[in-house]
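Take this structure, written in structure tokens, and hold onto it; I'll ask about it next.
Right after this comes chain A.
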Amino acid sequence: MESKLMHVFPGKCTACRNCEQACAFAHLHEGRPTRSRIRADADPQLREGKHVLVVCYQCDAAACVAACPANALWRDTETGAINHIAERCIRCGSCVAACPFGNMRWEPLAQHPSKCDLCKGDPVCVRFCPTGAIQYK
Partner candidate 1 sequence: MIRLTIDGRRVESRNGEYLLTLARRAGIEIPTLCHHEAVEPAGACRLCMVEITRPQWNGWSKLVTACLYPAEEGLIVKTSTERVLRTRREVLELLLARSPRAEAVRRLAAQYGILEPKYAVDQEGDNCILCDICTRVCATHVTGAISRVNRGVAKKVATPFDEASDVCVGCMACARSCPTDAIAFSQDGATRAIWGKTFEVVPCTVCGAPTVTREQARWMAQRKGVAEEDFYVCDVCKVAKTGLSCRKVMW
Partner candidate 2 sequence: MKQTLATLPVLRAKLKEERSKLRCIMVCCGTGCRARGGMQVADAIRDELSAAGLAGSVPVELTRTGCHGWCEQGPIVTFEPEGVFYTQVKPEKAKEIVASFQSGEPVSKLLFRDTKTKRSIVTYHEIPFYSKQTRWAMRNVGRISPTEIGQYIARDGYKALEKVLSGMTPEDVISEVEKAGLRGRGGGGFDAGRKWRSCRKAKGDVKYLICNGDEGDPGAFMDRSIMEADPHGVLEGMIIAAYAIGAREGFIYVRQEYPLAVEHLGMAIASARENGLLGENILGTGFSFDIRIARGGGAFVCGESSALMRSIEGKPGEPRAKYVHATDRGLFDRPTVLNNVETFINVPLILDRGAAWFAALGTDGSKGTKAFSVVGKVNHNGLIEVPMGMSLKELIFDVAGGIPKGRTFKAVQTGGPSGGCLPEALLDLPVDFDSLTEAGSMMGSGGLIVMDDRNCMVDVARYFIHFLVEESCGKCVPCRDGLKQLLEILARITKGQGREDDLDKIDSLCFVLTEGSLCALGKSAANPVLSTVRHFREEYEQHIKDHFCRAGVCRDLCRYEITDACTGCTLCAKACPVECIAGDRKQVHVIDQSKCTRCGSCFDVCNFGAVEVRSAR
Partner candidate 3 sequence: MGAFGIDDILARHVGQEQSLIEILHDIQLRFRHLPQETLAEVAGHCGVPLSRVYSVATFYTAFSFTKKGDTVCRICMGTACHVKGAQLIREEAEKVLGIGAGRTTSDGKYSLEVVNCVGACAMAPVVIVNEAYHGKFKPVELKKLLGRGE
């Protein structure tokens, strides 16, 4: 079965940051947008109120997977997500350094990396986006 993909429509984004809140809450039980795995950053170069959404592409030939020395990043064949297996992770930070898009982040408190796991096939960011700027289909 072909797995679904995350689609982003920046034009529809209003930078309400509901997605960031939802993501942080779902994964860390705290509503701090800075800890979110999706970024609805107002692009610093854009002054016209337009926004970009950045979230993991679950790349086919993923740099994070290639960089991980401990095979702690695995693709979930059902959701298509590259999942970070905390138990296997040796927390060397190689994946964070390797991801060219900044979608692999470092959790400063837990001292391990975190990334979008597509919420096991039901991404909360999609559910909470009021404008349809993020879709999963």
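Selection rule, in plain terms: all candidates are chains of the complex that A comes from, given by their letters.
Convention: a contact is a pair of C-beta atoms (placed from the backbone, for glycine too) under 8 Å apart; a residue touches a chain by one contact, two chains touch by 3 or more; residues count from 1.
These numbers come from a predicted model, not from an experiment.
S.K.: Which option touches chain A in the complex, given 1, 2 or 3? Just the number is fine.
M.R.: So the candidate in touch with chain A would be 1.
S.K.: Mind pulling up the chain A residues that touch candidate 1 in the complex?
M.R.: Residues in contact with candidate 1: 8, 10-11, 39, 41, 43-46, 50, 52, 54, 66-67, 69-72, 85, 87-94, 96-106, 111-112.
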